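Below is a structure I'd like to ask you about.
A protein chain is absent from this complex, but the other protein chains hold their places.
Chain naming follows the written order as A, B and C, and within any one chain the residues start at number 1.
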Amino acid sequence: MNEQLRSKLTTLLESSDESKQALLSLLEGVEEKHNGNYKTYLAALMGISSRLMNENTYESIIPNRVLVHNPLGITHGGITASLMDIAMGSLVHQFLPKQQAAVTSEMKIHFLSSGTGSELRCLSTAILKSDTRWVVEANVYRDDQKLVATATGTFMIITKKA
Amino acid sequence: MNEQLRSKLTTLLESSDESKQALLSLLEGVEEKHNGNYKTYLAALMGISSRLMNENTYESIIPNRVLVHNPLGITHGGITASLMDIAMGSLVHQFLPKQQAAVTSEMKIHFLSSGTGSELRCLSTAILKSDTRWVVEANVYRDDQKLVATATGTFMIITKKA
Amino acid sequence: MNEQLRSKLTTLLESSDESKQALLSLLEGVEEKHNGNYKTYLAALMGISSRLMNENTYESIIPNRVLVHNPLGITHGGITASLMDIAMGSLVHQFLPKQQAAVTSEMKIHFLSSGTGSELRCLSTAILKSDTRWVVEANVYRDDQKLVATATGTFMIITKKA
Partner (left out) sequence: MNEQLRSKLTTLLESSDESKQALLSLLEGVEEKHNGNYKTYLAALMGISSRLMNENTYESIIPNRVLVHNPLGITHGGITASLMDIAMGSLVHQFLPKQQAAVTSEMKIHFLSSGTGSELRCLSTAILKSDTRWVVEANVYRDDQKLVATATGTFMIITKKA
């Protein structure tokens, strides 16, 4: 496989600057995933960084790179949806005991403004916490604080198999 | 940038087979995007292939590779959401005149079964077609025909700037 | 209270034919509820009649009377939403053992066409049946078979207190 990878890369070095920029983001993402800094390729490639701001609010930020753009040059709706799904699920996992996990059962998203600017910032908050399900709300903002998208999701709490 | 890319690749050639497999998928995706076979990196990296099956049904398939998995080894919910968003939007674009475009205004997804198997197959159908908005339904199936997810989305029809 | 009721009725007998028509529907609804033919006033006043068509499909019909109209003379969205909530929940209850009940945890509705004609017919089908939750889809049709609304709902299965 190494030969195949080297050959593909050599071809791509002849392509556009945009392609190479995207490629660099991807190689860095794979490296981060391999180093254990991310649990999924999706999160690693998107470059999500998250933190619990306070006991109710979880912040998740992604750089708004060409890699995540749609044909109009703004953040792809699928990326915004992924950001919100990952952010809301991560919030729940912050509070679950080790033997439990949260699984997205449904999610609804409103796309409100174009995802422009340098980064997207998602703030997640739980609005219901029960033994069987959590309901979470997420809001995505851009640099100028305009609301890009809002979502709610239901996360079923399951017990991990021993 | 070429030097940086070569150096990153060399490092990654020392990583795991899984990483290299993911990397190969990514390099192929960037190549496909550069060659104009896809309009976005997201669609290219997911390796979506689509076709209009009949005047009401649009089929979109992605390989279920390690690249799109979540920590449990099944398709990431964000990927399933992206697949459905892309599929439903593409369906609408099949029928719009050149000067119009469709923008996702909202989407709701139910996640019903684990995304396992070799590929995910999404079937999209329009349930409302008006001058200002289309409402579309999408269902994602796995190899054994089990329903993985179902979604509805609203797409606003806009006139492109000249 | 009897005197108060008689007095109110006497006043209303002087009002419009429309009011009296609505009133008659309401009195009949209260009577049906009192006689045990309905479990809630809402279902009784709407005059819902339901049946299990086959093991997958549950049919619920309401007359499209002035009582359920909005200011435009078509079925009120709240009534359509109520019809779908009642219909989907009733479907689930058809299959639950006596000691269990289903509670709506979330519902999403698309309103697609005006609710005109003599009656609205709702067909409900389960798309996921698990021990903890059912996901149900409902479609509402009018006399000319046009789709008025489509909805999905999640119903949490709970064990009744002894």
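Definition applied: contacts are C-beta pairs under 8 Å (C-beta built on N, C-alpha and C of every residue); 3 or more make two chains touch, one makes a residue touch a chain.
From a predicted model like this one, the values you see are computed outputs, not experimental measurements.
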Which residue from B:Asn54, B:Ser118 or B:Thr132 sits in contact with the chain not drawn here? B:Thr132
Contact residues on chain C toward the hidden chain run 1-2, 4-6, 8-9, 11-13, 15-17, 19-24, 26-28, 30-31, 33-34, 39-42, 45, 66-71, 76-79, 81-83, 85-86, 89, 103-111
Note that chain B touches the chain not displayed via residues 105-106, 108, 132-133, 135, 154, 156
Go through chain A and note every residue touching the omitted chain. 108, 110, 112-113, 127-128, 135, 137, 147, 150, 152, 154
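Rule of thumb we're sticking to: only the chains that are shown with their structure count from here on.
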Between copies chain A and chain B, are the contact residues mostly the same numbers or mostly different, with half as the line? same
Dominant interface by pair count is A-B
Using mean C-alpha positions as chain centres, tell me how far chain B is from chain C in Å, no decimals. 38
If you average the Cα atoms of chain A and of chain C to get two centres, how far apart are those centres in Å? 40
Give me the residue numbers in chain A that touch at least two other chains, ranges are fine. 105-106, 108
